[in-house]
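In this view, the complex is presented without one of its protein chains, the others remaining in place.
Residue numbering begins at 1 within each chain, and the chains themselves are lettered A and B in the order written.
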Amino acid sequence: MAYVAVKGGETAIDAAHAWLAEERRGDTATKPLSVAQVQEQLGRAVDRVMAEGSLYDRQLAALAIKQAQGDLIEAVFLLRAYRTTLPRFAHSKPVETDAMRIERRISAIFKDLPGGQVLGPTSDYTHRLLDFSLLDEDGAVACPPPVAGETEPMPRVSDILRYEGLLEADTAGPGDPGDLTREPLAFPAGRDVRLQALARGDEGFVLGLGYSTQRGYGGTHPFAGEIRMGEVSVEIEPAELGFVIDIGDLVLTECQMVTQFKGTKTVPPQFTRGYGLVFGFHERKAMAMALVDRAMRAAELGEDATAPAQDIEFVLYHCDNIEATGFVEHLKLPHYVDFQSELQNVRRMRAAAEAAE
Amino acid sequence: MAVLARAPAGRLEALLDAVGERPAYTLLRAPESGLVMVRGRIGGGGAAFNLGEMTVTRCAVCIDSGPIGHAYVTGRASRRAELAALVDALMQDPARTEALEARVIAPLEQEQADRQAQRAGKAAATRVQFFAMQTMRT
């Protein structure tokens, strides 16, 4: 018997890609899914892909979801790869969430407060019963009429509490914040870089870590001080203009998690905060982010840092799902050269062990 | 510019046509898509941090009489950016400012305010009224 080497890779890849395209389309007896449908009707998926893709563009996120057959991490990946190809024109002025045009705003620490508790389009109080009427949906959806009138200002709960001095104040920082999409992580990592990493971090990973702090692994007695969602304006100062312009809006979800702090010799007991801010309507992620942000401040606040969520290096190096999925899945690439060397190694060691007996 | 940045391309076309202002212009910078790194504040009011990027399109045009118009709009929207830059250029011509203000900017501003009021009204309808909650329970 004689074996000859043939180049098997090329045609196999082409065939696999062709089949993938066919699988993505599905049964052609069904109508093709439009990107607009994804954008309008799968909004939470779009939000998640924008947040973790670190790119706010509803249409591109919807396209990525369609192309990825609804695999959201794959969609995030498509968006991240596209983002690499665009030049960066500017950075925005920090968005002012106190001027947010509120669509949802709730606080778990006060029954009522200036501006009130505004539920917004929440699913919090739905009963999770499959709605079989959606199997055969007609066009119309009834929504109660809007309530007209002046909108009350809605100060952030953190600003309300701060009047009493019970809550730590925000501190201004030096000029340009770190950008981990341009400079690799370095330690100690500032809170600016930590928040950036969490904002684009994997929802499941951040959620699990946040959850672990509630089960005793770095607990901080958290309260949801405030969650708000709505549109904010984005402002930039292009070099050629020399003044600040407003270029449009984006939807953000913000969470202020209020946590206990026993105080130190120099700082009286007070409430500290964890902060979450993410693209889109993405409340679970914003809350989990705030928990993990607070946990990572353990060392700064003089607390013992022993739990995974408090370990900055551990959290930052593992929260990015594109890094994670790439490296986990790369195990399916061929490793036979390495395995071959291990095979020989084990055979040699076994032979040596047998000879010694 | 804030109003123009939020205006749909179709509306800009229609309003410009209605005013009859479509002079020849040259593209100083053809519509180009890129990114803006959006920043937030730590804790909501503190130092800046980088939240993530958003797509934007920019354009600069020059009309024959001289003024240069600029536009930066969100999204990948070449036509929208070009029209916004054109209106920005036209607005700098004193002979045109008033008409454009009244017949392009004002209607767009009203539409945008209406949309915002509509959203705010929907939000207001979901504000928890504790009195109403009580009646629901009984």
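Keep in mind that, in the parts below, a contact is a pair of C-beta atoms (placed from the backbone, for glycine too) under 8 Å apart; a residue touches a chain by one contact, two chains touch by 3 or more.
The working rule: contacts and distances are computed from a predicted model.
**Student:** Refer to UniProt and select, among "Alpha-D-ribose 1-methylphosphonate 5-phosphate C-P lyase", "NADH-quinone oxidoreductase", "Acyl carrier protein" or "ABC-type polar-amino-acid transporter", the name of the complex member that is left out.
**Tutor:** The missing chain's protein name, per its UniProt entry, is "Alpha-D-ribose 1-methylphosphonate 5-phosphate C-P lyase".
**Student:** Which visible chains touch the chain that is not shown?
**Tutor:** A
**Student:** For the chain left out of this view, which of A:R25, A:H221, A:K262 or A:H335 touches it?
**Tutor:** A:H335
**Student:** Tell me which residue among A:Q69, A:T122 or A:T181 touches the hidden chain in the full complex.
**Tutor:** Final answer for the missing-chain contact: A:T181.
**Student:** Contacts of chain A with the missing chain: which residues?
**Tutor:** 1-5, 7-10, 12-13, 77, 80-81, 83-85, 87, 181-187, 313, 317, 322-323, 325-331, 333-338, 340-345, 348-349, 352
The rule is simple: only the chains that are shown with their structure count from here on.
**Student:** Within the complex, which stretch of chain A touches chain B?
**Tutor:** Listed in rising order, the residues of chain A that touch chain B are 50-51, 54-57, 59-60, 83, 86-98, 101-104, 111-112, 116-122, 143-149, 151, 156, 158-159, 170-174, 176-181, 191-193, 195-196, 199-200, 230-231, 233-234, 236, 238, 240-241, 245-250, 252, 254, 256, 273, 275, 277-279.
**Student:** Please give the residue numbers of chain B that touch chain A in the complex, ascending.
**Tutor:** 1-2, 5-6, 32-56, 58, 60, 70, 72-76, 116-128, 130
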